[in-house]
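Have a look at the structure below, then the notes.
Every protein chain of the complex appears in place save one, which is left out.
Right, chain A next:
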């Protein structure tokens, strides 16, 4: 790509002889115009997303009688509409944190397994299977979560209530396990392939020389990983986790199917209730009347989600970019 520019810029000097900008063939101009135009189209779409969401959100916020950030209510069809995102923000963050806590260590394990532990012949097909699992649509995870996972979690929740119920966080009153914690577990399962795929690639790039040097000094396999693979892969794992977090924050259907929502913040994560930004949009979209500001209010909450995911993804990209410099110097 870098070598590509010289031939492109080289012609002008000798083209100069037949007078000024002779190299602008119409075909070239049209084609580069098209290419540049579609690049600009992409930027325009991004700008339009930000503008339209903000605009629609401002319409809703002007009508809102509650405090958008602190109201525990989502009553958009009432005459003066009252709505706030406090519960949604809480639910989104809590379910994503649960997902991260469960998924990241296991993903690192899977990544290490495929990159360093699995028998050579098994590693490639396994990596392939994990790739395929990343392609399973979220609605299928949602269906499985609602019809298979939820009934199977009741036992675990009763057990957790027995031993950890005193904390209040893990208190469980029985009933269907359609809680934020279930959503967190399902999100964890969904982001496993994402996080482990990226981590695996990073672990695989760990300098072979370092590993061999450690082995030559008599290190065990775990010591090799701890001393040469993990330090190398740390920032990669962090950015992989952030990409997974971005996915968990914006996940709609899987949460919408396993959660039974309510506009309360319940200290117990195992009891049904709560909600997330995306889930709330999916669950209440069909109930809002187009006459009021119901749709606009949902767009306002979508805007908050948009900003949060932008920040998380931006941070992940920043870490990846920084790592590029580091590994480049190291190679």
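Heads up, the rule we're going with is that contacts are C-beta pairs under 8 Å (C-beta built on N, C-alpha and C of every residue); 3 or more make two chains touch, one makes a residue touch a chain; residues count from 1.
Everything below uses one rule, namely that contacts and distances are computed from a predicted model.
Novice: For the chain that's not shown, choose its UniProt protein name out of "NAD(P)-dependent oxidoreductase", "ABC transporter substrate-binding protein", "Cytochrome c domain-containing protein" or "Phosphate transport system permease protein PstA".
Specialist: Options "NAD(P)-dependent oxidoreductase", "ABC transporter substrate-binding protein", "Cytochrome c domain-containing protein" or "Phosphate transport system permease protein PstA" considered; the missing chain's recorded name is "Phosphate transport system permease protein PstA".
Novice: For the chain left out of this view, which of A:41, A:167 or A:289 touches it?
Specialist: That would be A:41, which touches the missing chain.
Novice: So which of A:49, A:78, A:97 or A:169 would be touching the chain we can't see?
Specialist: Checking each option in A:49, A:78, A:97 or A:169, the one touching the absent chain turns out to be A:49.
Novice: Looking at the full complex, which residue from A:69, A:97 or A:140 touches the chain that isn't shown here?
Specialist: The single option touching the absent chain is A:140.
Novice: Which residue among A:69, A:169, A:264 or A:310 touches the omitted chain?
Specialist: A:310
Novice: In terms of residues, what is the contact footprint of the unshown chain on chain A?
Specialist: 1, 3-5, 7-8, 25, 27-28, 30-32, 34-43, 45-46, 48-49, 52-53, 55-56, 105-110, 112-113, 117-118, 128, 131-133, 135-144, 146-149, 152, 155, 189, 192, 196, 217-223, 225, 243, 246, 249-253, 256-257, 278, 281-282, 285-286, 295-296, 298-299, 302, 305-306, 309-310, 312-314, 317
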